[in-house]
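With one protein chain removed, the remaining protein chains of the complex are shown where they sit.
What follows is chain A.
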Amino acid sequence: MSATARAAGSPAEGPPGRRTLPPLENDPVPLPGTRRGSVPGPTPSSRRVGRTGSTPGAPAHAPSSTARAAGPAPARSGRAHTAPVRVGTPRTRPAARPAASTGPVPRTAAGSPASRLRATVGAHRAPVVLLVVTLLVATALGLLFLNTAIAVNSLKATQLRAANEDRAQEVQRLEQQVVSGGTPAELAREARAAGMVPAGAAAYLVVGEDGTVTLRGEPVPAEEPEPAELPAIPPPPVAGGGD
């Protein structure tokens, strides 16, 4: 239906203008082969643009739009069956989009077919460029943001690590104090300073099987040794560091 619909629609717009196009399509002979594929793209689209711009009140708009949606497909299938055709299809798409393309519209009315082609191509590139630029800016901003976030976090991590190290050192210092305070020599010195004396022989209270308690040994208070008798206590450990 689409091919016929377009065929029916286009003559209605302006048969003479359309008539000039065929030579244009044959004209790109000097263009490279890939170009040739793109040519059919702009062609139908220019036709469309001309329609939207020139006929503001066209009631044929709605029906023709359905025809347009399907339009490129037949154009493709009808025109070229080689791969390059595909290159043309994406070009047509942005053109179908915004009404922004109203600017270049008058250009279609005048000038040679070649210049009109270039103008329309440029006009349809603008949104692409905008899109790409937007993407680039967004990427750059995103990267900037990510980098900043990473830097901030790494800074935080460094600070936390430093704080952790400080605590570990503090713990090490305290542990060192505990260890050196708990050595037998240190305990003996502290005990002596507190007025304690080494215990003598112990006496034992033994609970028998029948519950009777017997005393083994003789409990006697430990005697205070003469200060001169005290053996030299080894010097305090040379525990370097905190204390």
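Observations, loosely collected:
Basically, a residue touches a chain if its C-beta (ideal position, glycine included) is under 8 Å from a C-beta of that chain, and two chains touch if they have at least 3 such contacts; residues count from 1.
The rule is short, and it goes like this: contacts and distances are computed from a predicted model.
According to UniProt, the chain absent from the figure is "Peptidoglycan synthetase FtsI", selected among "Tricarboxylic transport membrane protein", "Peptidoglycan synthetase FtsI", "ABC transporter ATP-binding protein" or "Arsenosugar biosynthesis radical SAM protein ArsS". Considering the whole complex, the residue from A:A138, A:A151 or A:V197 that touches the absent chain is A:A151. Against the chain not shown here, chain A presents residues 30, 106-107, 109-112, 114-115, 118-119, 121-123, 125, 150-151, 154-155, 158, 165-166, 169, 172, 176, 179-180, 182-185, 188, 199-204, 206, 214, 216-218, 231-242.
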